[in-house]
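In this view, the complex is presented without one of its protein chains, the others remaining in place.
Note that the chains take the letters A, B and C in the order they are written out, and that residue 1 is the start of every chain.
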Amino acid sequence: MPATMKALRKTQAGKGLQIETTKVPSIGPSDVLVRVKASSICGTDLHIYGWDRWSQGRIKPPVTLGHEFCGVVEKIGDEVTAIKPGDFVSAEMHLNCGHCHQCRLGQAHICQNLKIIGIDLDGAFAEFVKIPATNIWKLDPAIPEHYGAILDPLGNAVHTVLAGAIAGQTALVTGCGPIGLMSIAVAKACGSSTVFATETNEHRRKLAKEMGADTVLNPLSEDPVQKILQATNGTGVDVLLEMSGQPAAIQQGFKALRAGGRASLLGIPTENVPLDLVQDVIFKGATVQGIYGRRMYETWVQMTALLKAGRVHLEPLFGERVELENFESAFAKLQNGLAGKILMYPNGIQK
Amino acid sequence: MPATMKALRKTQAGKGLQIETTKVPSIGPSDVLVRVKASSICGTDLHIYGWDRWSQGRIKPPVTLGHEFCGVVEKIGDEVTAIKPGDFVSAEMHLNCGHCHQCRLGQAHICQNLKIIGIDLDGAFAEFVKIPATNIWKLDPAIPEHYGAILDPLGNAVHTVLAGAIAGQTALVTGCGPIGLMSIAVAKACGSSTVFATETNEHRRKLAKEMGADTVLNPLSEDPVQKILQATNGTGVDVLLEMSGQPAAIQQGFKALRAGGRASLLGIPTENVPLDLVQDVIFKGATVQGIYGRRMYETWVQMTALLKAGRVHLEPLFGERVELENFESAFAKLQNGLAGKILMYPNGIQK
Amino acid sequence: MPATMKALRKTQAGKGLQIETTKVPSIGPSDVLVRVKASSICGTDLHIYGWDRWSQGRIKPPVTLGHEFCGVVEKIGDEVTAIKPGDFVSAEMHLNCGHCHQCRLGQAHICQNLKIIGIDLDGAFAEFVKIPATNIWKLDPAIPEHYGAILDPLGNAVHTVLAGAIAGQTALVTGCGPIGLMSIAVAKACGSSTVFATETNEHRRKLAKEMGADTVLNPLSEDPVQKILQATNGTGVDVLLEMSGQPAAIQQGFKALRAGGRASLLGIPTENVPLDLVQDVIFKGATVQGIYGRRMYETWVQMTALLKAGRVHLEPLFGERVELENFESAFAKLQNGLAGKILMYPNGIQK
Partner (left out) sequence: MPATMKALRKTQAGKGLQIETTKVPSIGPSDVLVRVKASSICGTDLHIYGWDRWSQGRIKPPVTLGHEFCGVVEKIGDEVTAIKPGDFVSAEMHLNCGHCHQCRLGQAHICQNLKIIGIDLDGAFAEFVKIPATNIWKLDPAIPEHYGAILDPLGNAVHTVLAGAIAGQTALVTGCGPIGLMSIAVAKACGSSTVFATETNEHRRKLAKEMGADTVLNPLSEDPVQKILQATNGTGVDVLLEMSGQPAAIQQGFKALRAGGRASLLGIPTENVPLDLVQDVIFKGATVQGIYGRRMYETWVQMTALLKAGRVHLEPLFGERVELENFESAFAKLQNGLAGKILMYPNGIQK
């Protein structure tokens, strides 16, 4: 084992990130050290790069970023029994406390004392990352490595789609960023009868079609609510999967939702959203669900079962693959919003 | 059978109501004619009396008001088999179409073609009222007549409280009008461990205590969110039962709701409510339910089982009892919001 | 309209069926008369043909058989508004009373006063069949006619599969008769990760593969419980879909079910089944569901949405197509259990 390693870090308050040589983490008795094979850049990483207001309040430099990844177990702590060196793994990077009300109720994903590896603790944009054994998720070798690197956002999609009935249901995905696109594939794999998608960006609309959407609408040039009501005999969709965080899309989504339908909200608006609670929620008898993270670990079970069975095809999502050192061009491309998921390889691209 | 009867009607566009002599309704093969024993005035009746904007758009005079009542079956149509003259009954006054998507899914209470007796069709502020047999609800004689007259709003309360888990849960009732007060009693009867209630009106706060609320807060003189967080170790309540329709109360309710909690919204805001979707719904992983009417007829089964078993005590709710002719004083008192449920007796007060 | 028609009937107690000329049914104000395009023979029809003990207790000759069919509306009653002549339809042949406890709770499929068209009332093995308008199910023209003829058993399969979570779940189908085979296709369409199937008959095992089963086992030559435990790391399957009614298969199914799993039982055993309640249900924390009929009408909504979307492929199931007059050969073939679904055409084979 080397003593030091390469890592992509926020070393001080302010814009940008730095490649540094830092110590390989030392692990405790319940921890696991993972050699990172592939990692992936999340929208949150872009916010931290740009040092927006949220980042300024949350991030305490220096810290290594990166919370989407897969790798191979390098070393295990003394009390770890269910994992062994050589295992192909990913991990849930949200660490829950285990003793708050939510943890006791099986809602660890909304633990009152949540910490996130790659945000609050050193993450996976490095040759090695330290993870508590409880949070390690073993992967079947049948799951491709590049899929293994994006289980965090795929888990968001699976959590959202499977938060209620989907088989035989019509669905609307508002917003076709990576998680919206994944949601389309997951919804179809799980029996959704018709998936509508809305997206203003042309490239993403094309991807939405490739992922399996039945009807893709551009809200800038057509009225998605009217189109959807027409296509559903005036009834509206059974399920709204809100992935955009855009107030206008959220409002359209609620208008397109049928009475008695389900609205599962994952996208993060940056301001208060004025909702017509009476017409869109109360008189409709709608169910609105806030979706955060991934259920620990029900979502992981569902997601990896679907992947292992080859039920979800994600190829169109992948963009470039770069060495960790080339992060600047990767982050720049993602700022434009057209790059899909860019994979970074802290230990070199091998596959 | 007499040919004519006394009825309290909106006879023309404009403020006010009129006592008229009108024809006793003739019934079709699937209908039932009920002699009204006791009826009760709803907030909606006040809106129609006052001829507000909603009323102007919805009400087509002439029409007899009244959708909260109980009575005795006088006559049945030729094809009616499950009901007989002399039965003590109330009724679900929402008429569903039976063939829309929602009706087919067992969500008749949010039917796309809903009509309401007492609003769209002649109602129960009259000596007799005509109801389709499917909508008649037979009452056990163990249920007191004055309880039978308010099953419509009690059903709103039961629908809201039992829209999710309540046993062993902490709950917050925002707004202690009649349905809020009923919700307190229902929640306690169904095992809620602690019921908090907020209400600005002193008289209603006193009633909230009588109905069984554990802690009653006045949002004008204390911060209910802080008090509730303190009382729950910073966690918040498991369940929000929103009964006020007031934006401030709705926002406080969401702030007092725990992560992973349920917010069931019945109160009707008169304007858009700016919601902090990110903090109050999405990051919280909350479930928000719009509640409308009563489930047909699961709510009726639950409600009458609780009443028959003597589990829900509603006495503090009742105010005056008046003959139909004295409606003016009854409506005037209700405008002040302090009168509780006023019962009107179209066939005279006997009991 | 002709006054008489051809029908396949049980005219008297005893074995066999007869083609008769009988009156075209006259319809009441809430009924619909359907011209039958295609009908299908159910296992129940075989029991009635054979005049087994159950048939002797239930069937009151003369009666026209047939409860699986589709057709075109010929005539509607005076009060029927949502259906019109020319509509392509099938129907739920279970008639519920509307007023018993179960009907009031939205469980009409287990109504206390259920009657079945084609068993208790004249059915669809005839040129025309009379159905109450509430029970008519309009079909999208995108659904092929031969699929429309088997919605009754397909509904059994959809009801069973969707009685709990299936997406990302492993499932075991015990018994690959027509409904078992349909269940395989439905489970895969709705995201089941791995479907195991057991079946003693070689031809049906081949069909199970064609319908999409991942692993098909012959319990006569291999131990299905051991194979399934091996394939699931000793855990067992998440879901058991019991379609055989065979005590040995039921017992194997429970042994192969994981702790915390769901067992949905549709197959009808002809004798008491000794269950190891402690090991197979109680210590396992299992959920066992009795499945009967189709949910009215949630199952119809789900099923036709899946079919319209082209998500469920049933072609391998279909056997011969015969004119109604050739029923004897059709029934004879089905007795052998190898014929799949045989379609009968009371108005002639056109397509």
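By definition in this document, a contact is a pair of C-beta atoms (placed from the backbone, for glycine too) under 8 Å apart; a residue touches a chain by one contact, two chains touch by 3 or more.
This is a predicted model, so every value here is computed, not measured.
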Write down which of B:A189, B:I228 or B:A263 is the residue touching the left-out chain.
B:A189
Which one touches the absent chain: C:L8, C:V36, C:I110 or C:L314?
C:I110
Answer key for C:K284, C:R321 or C:K341 versus the chain not shown reads C:K284
Sole touch to the unshown chain from C:P2, C:G57, C:P141 or C:P274: residue C:P274
Touch list for chain B against the chain that is not drawn:
158, 162, 165-170, 189-191, 193-194, 301-303, 305-306, 308-309, 311
Touch rule applied to chain A and the missing chain gives residues 29, 82, 97-99, 101, 104-106, 134, 295, 297-298, 300-301
Given the full complex, what residues of chain C touch the hidden partner chain?
100-102, 105, 107, 109-110, 112, 233-235, 250, 258-260, 265-266, 268-269, 272-278, 281-292
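To be clear about the criterion, only the chains that are shown with their structure count from here on.
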Report, in whole Å, the distance between the mean C-alpha point of chain B and the mean C-alpha point of chain C.
42
Per-residue multi-chain contacts in chain A, two or more chains:
none
